[in-house]
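Only one protein chain is missing; all other protein chains are in place.
After this line comes chain A, so read on.
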Amino acid sequence: MSSDVSPGVLADRVAQAVLAVPGVHDLHGGVLGEVATYLPGRRVTGVRLRDGDTQVHLVLAWGAAVSTTTDAVRTAVAAIVPGTVHVAVEDIAAPGQPVVTP
């Protein structure tokens, strides 16, 4: 994790970059909603920053191939935070469900 940027800013940047990848429907907080970056007064759901690695949990849009989309997510996140990027596909959105915009 870069030391010059605060974790909150970093998590926001990661979340925005992930949501901008085509085929990503939304971020997902995991089964119990526990996957998040906890910040003073708020949290960034679906992104967990730790030293040396980053976890991204997401919901894909219908029709997006898992392997190509997760590769794109990985590339997008790697440009922001160094280290390994772990991607978890939690769910697939139903066809016709509107795409959330960040």
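Here is the rule we go by: a residue touches a chain if its C-beta (ideal position, glycine included) is under 8 Å from a C-beta of that chain, and two chains touch if they have at least 3 such contacts; residues count from 1.
We take it that contacts and distances are computed from a predicted model.
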Expected UniProt protein name for the omitted chain (select from "L-lactate dehydrogenase complex protein LldF", "Asp23/Gls24 family envelope stress response protein", "P-loop containing nucleoside triphosphate hydrolase" or "ABC transporter permease") would be "Asp23/Gls24 family envelope stress response protein"
Absent-chain interface as seen on chain A, which is shown | 31, 53, 55, 60, 62-68, 70-71, 74, 84-92, 94-95
